[in-house]
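To keep things clear, I will list the structure first and then write my remarks on it.
Omission of a single protein chain aside, the complex is shown with its protein chains in their original locations.
And now, chain A:
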Amino acid sequence: MSYIPGQPVTAVVQRVEIHKLRQGENLILGFSIGGGIDQDPSQNPFSEDKTDKGIYVTRVSEGGPAEIAGLQIGDKIMQVNGWDMTMVTHDQARKRLTKRSEEVVRLLVTRQSLQKAVHQSMLS
């Protein structure tokens, strides 16, 4: 999953569909994100490549909509409802996830275990 500038990125992704939960005035998804092109990637504990400035899931609240949908801590979010999340600032990422007009967000996420599983199955 390392990113070489100028080269296309390929990844094995999983679709995760989260239905937002209404809490009073807000719609919440029940997880936290970290990362962004304006953030320091070396502090990211979940990324394999410490120059990866993507958006990662840093926390999934128990019983929340994200957990129910199958999102896991350490996932890297590639797309949200079709919008790219690999080259966005932290704030842009947060905004794309918390749009008030959308009740469902469809994420494309990738994780190392997925990559490994696919490799394994390809090898065998």
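Keep in mind that, in the parts below, a residue touches a chain if its C-beta (ideal position, glycine included) is under 8 Å from a C-beta of that chain, and two chains touch if they have at least 3 such contacts; residues count from 1.
Just so it is clear, contacts and distances are computed from a predicted model.
The chain not displayed here is annotated in its UniProt record as "Rhotekin", chosen from "Rhotekin", "Trafficking protein particle complex subunit 12", "Mid1-interacting protein 1-B" or "Mitotic spindle assembly checkpoint protein MAD1". For the chain left out of this panel, the touching residue among A:14, A:58 or A:72 is A:58.
Which of A:33, A:78 or A:108 touches the hidden chain is settled by the complete complex: it is A:33. Chain A meets the missing chain through residues 28-29, 31-36, 38-46, 50, 58-59, 90-91, 94-95, 97-98.
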